[in-house]
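The complex is shown incomplete by one protein chain, all other protein chains being positioned as in the whole.
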Amino acid sequence: MGKWSAIFLSIILAVCLSVVGLSSSSFAKDKEIAYLSLADYTGPIAGLNVPADMGLEDYIKEINSKGGVDGVKIRFIGIDTRYDVARGVSAYKRYRRTPKLLVVNSIGTPIGKAIARLIERDKRLQIVPGDGEFQAHIGRNFIWGPAYQDAFAAMMDWVMDDWKAKGKSGAPIVGFISWDSAFGREPLRGGKEYAESLGIKFLPPEFFPPGTLKHDVYLTRLEKAGANYIYAGGVEPTPTNVIRDAHALGLTKKIQFLNGYWGATLLGIGVHAKALEGTAIVSFFERGEDALKNKLVTDLWKKHRGSMDKFNEVYGMGVSWGMTCEAGLKTALKAVGYEKLKADDMYRAYQKLGGLDKHGIQGPCAYSQTSRRGSLEVKIYRVKDGKIVPITGWRKAPDGVSLHKF
Amino acid sequence: MRPCGVFDKSYALDLAIIRTWQHWVILISALILLFFFPLFGSYYIISFMNYLAISVIVGLGLQIVSGYCGQISFGQAAFMAIGAYTSAILTIKFGFSFWIALPLSGIMAGAVGIIGGAPSLRIKGMYLAMATIAIHFVVIWLILHMEITGSFKGLFPPPPSLGGFEFDTDERMFYIIMTVMVIMTYAARNLVRSKAGRAFVAIRDNDLAGEVMGVNLYYYKLLAFFISCFYAGIAGSLWGHLITVVNTEQFTLFHALEYIGMLIIGGMGSIPGVFFGVLFIRILNELVMFASPVLAKAVPWLGTSPAAALGLSAFGLALIIFLIFEPRGLAHRWEIFKASYRLYPFAH
Partner (left out) sequence: MTGFLQQAITGLMIGSLYALVAASIVLVYKATHVVSLAHGQLVAFGALFFWLFLGGLGLPFWMGLIPAFFLTALIGLLIERLTLRPLIGQPLIAAFLMTFAIFIALEGVFVLYLKGQTRALPTFLPEGNLDISGLSIPINQLISFFVAILLFAAVSLIFKYTKLGLGMRATAEDHRLAQSTGITVRNIFSYIWILSAVVAAIAGIATANVMDIYYMLPYIGINGLIVAICGGLDSLLGALVVGLLLGVVENVGAAYLDPIVGGGVKDVVGYVVLLLVLLIKPYGLFGLVRIERI
């Protein structure tokens, strides 16, 4: 045993040393900046993270192969946090003193909140998912698109239109079902106020733990309460699973189901086309048929990932992050040049990105001194014959954040 | 660690934790080194050591209840949450200073720990372990659904301050955390040699036999839970004020399992074992986390996310291999090493 454990220990030591050696030798001599992604590659929201970071990584590769942004290359560092705050914080602290670490993308709101103070202190900028809180308290945290409550409010607008288009009178009754977590409840903070201001009757929201087997209880309760519309929150595949259960119960015929922007994707549709038929999805990035028509995104995918049958639209959102970073870097370089470039310059540059065109992947960038929203526009999609087709054009999402007292 | 030929010549010496002047030199120089560390250590190492020290405090508590008293508890993450939340609520909503909130949060966690440990009076072994998992989920659920804990929004405790001096960086918190850790380690080391410690060991080895010998099972089991949760509460409070955000996503069952893992890797029923276990698991975790981007860079066709998944497997695999070779933990190996050092240069 003694011999074996000695061998084992020496193997571990060798691995440690080689890792240390590799990580220190990986500093390139080129001019480069670092982009840190605190992502969840193996945890509960991996379905969203993996394709998004693929898009970002591929876009950065593309930039670097063309010689970088004005000669400055971008180094992508993807760390798997597993949606664990302690790991996220630890990872940020590991890279905190990295020279020219300009952008931190914290995927997962709890991690974003946990390192927000450090970001503030480092005069760095952080991009985070759609919590309205970051817009309500302007700081160094930029959200990816419109806030959750904005998108929810846009959905409510569509609900009213749809209700009138169906020729019904009175107010529609809307139910809400989502994860029992801060993220799951976020659309209601402001979104509920907006819905009620439209005269919509809002049912008591239903919450369930992620990974629930069957959602029958919640769905039947909402049905009994007379819901005309049900908004299924959570990150894929949860919304798909909720709607699949509803389909099995036969509810999809009488109730219109709605998804937020982390709702059904092409892959989800591929799995449960029949159940999802007719579902309306509000999205700030291109989905479904639109995304498949976007040459920029699909060419990038085909070049780096091969066949299109595993394509996920969230990939496009990653590309859009890359564009933001590219434009921000360009602006910052113009202002101060590479030698003097600091994280704070990038923060200032990001605030000047308003109006940046995203090649149709997402509405024009809306970052400014007073806005932390990645874009203001959303599109409503609908599942039709197993395809996600747009039913509206880009429309400005109402400001849901300001309706809530944070 | 004593070389051959050194004997205890008096009862007082036999009782002492530190028995020779060499030990004193090593201990004092180690402490000095520790407290001057921020002057020359890199930022990452310092912040990582903070995390290690907090884990050590949690681990020490767990060692007392599981390693010494034999009551396997998976509730440690939840009790840490109670400490963190108590401290946050006291400082934010009631305006207490951190220095009062710190012990109070330990006591609060300990008090809840007594309730949480109450099933141990009837339940044993794996059944108790599962009961503590249940307690974990109930506590987290309650935190998430109560108003005072900020429900799902979480709380934002301020960094500690002393006479206008704010402990708001990792380097500054380092001193608080390390001081607390040293005190807690000393307390634990002493506790397990006291009457209570011996009672714990008696309960672990055979609770019925212990009871027959006059150990008050109820009292000592609950005491063990109280102390263990006190440690967790203190650690939680430090953690909350270190990262200044408290929400339930920070205290998952995975962490609770990790703490038990540290104990087994380090060695049950040994205070140095806690340090070994914490070091092993945390360093392995960091290695895996930071090796995967390096791997992704070295093998470009693999991609970033598969590299991360491989890292996860590597973590599990390292644990498996370790357990196959050292199922009794590193402290066991440490004891063997100590014994052979004591005998050197003789064979037996």
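All chains are identified by letter, namely A and B, in their written order; residue positions are counted from 1 within each chain.
We adopt the following convention: contacts are C-beta pairs under 8 Å (C-beta built on N, C-alpha and C of every residue); 3 or more make two chains touch, one makes a residue touch a chain.
Model, not experiment: these values are computed from the prediction.
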Hidden-chain contact residue, picked from the options A:Glu236, A:Glu313, A:Glu326 or A:Glu377: A:Glu236
Candidate in contact with the missing chain, chosen from B:Ala77, B:Leu90, B:Ala109 or B:Leu310: B:Leu310
Full-complex contact with the absent chain, from B:Ile264, B:Ala296 or B:Leu330: B:Ile264
From A:Gly68, A:Gly268 or A:Gly360, residue that would touch the chain that is not displayed: A:Gly268
Subunit A residues that touch the omitted chain in the full complex: 41-44, 46-51, 180, 204-214, 216-218, 220-221, 224, 236-237, 240-241, 248-250, 267-268, 271-272, 310, 312
Residues from subunit B at the interface with the omitted partner, ascending: 72, 119, 122-124, 126-127, 129-131, 133-135, 137-138, 141, 144-145, 206, 208-209, 212, 253, 257, 260-261, 264-265, 268, 305-306, 309-317, 319-320, 323-324, 327-328
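One rule holds for everything that comes next: only the chains that are shown with their structure count from here on.
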Subunit B to subunit A touching residues, read off their complex: 42-44, 47-48, 51, 144, 152-154, 169-170, 243-245, 247, 249-250, 252, 254-255, 283, 285-287, 289-294, 296-298, 303-305, 308-309, 311-312, 318, 321-322, 325-326, 333
Subunit B-touching residues of subunit A, taken from the complex the two chains share: 1, 4-5, 8, 12, 15-16, 19, 22-23, 26, 39, 41-42, 46, 49-50, 53-54, 57, 76-80, 82-87, 89-91, 93-94, 96-97, 110, 113-114, 116-117, 121, 180-182, 185
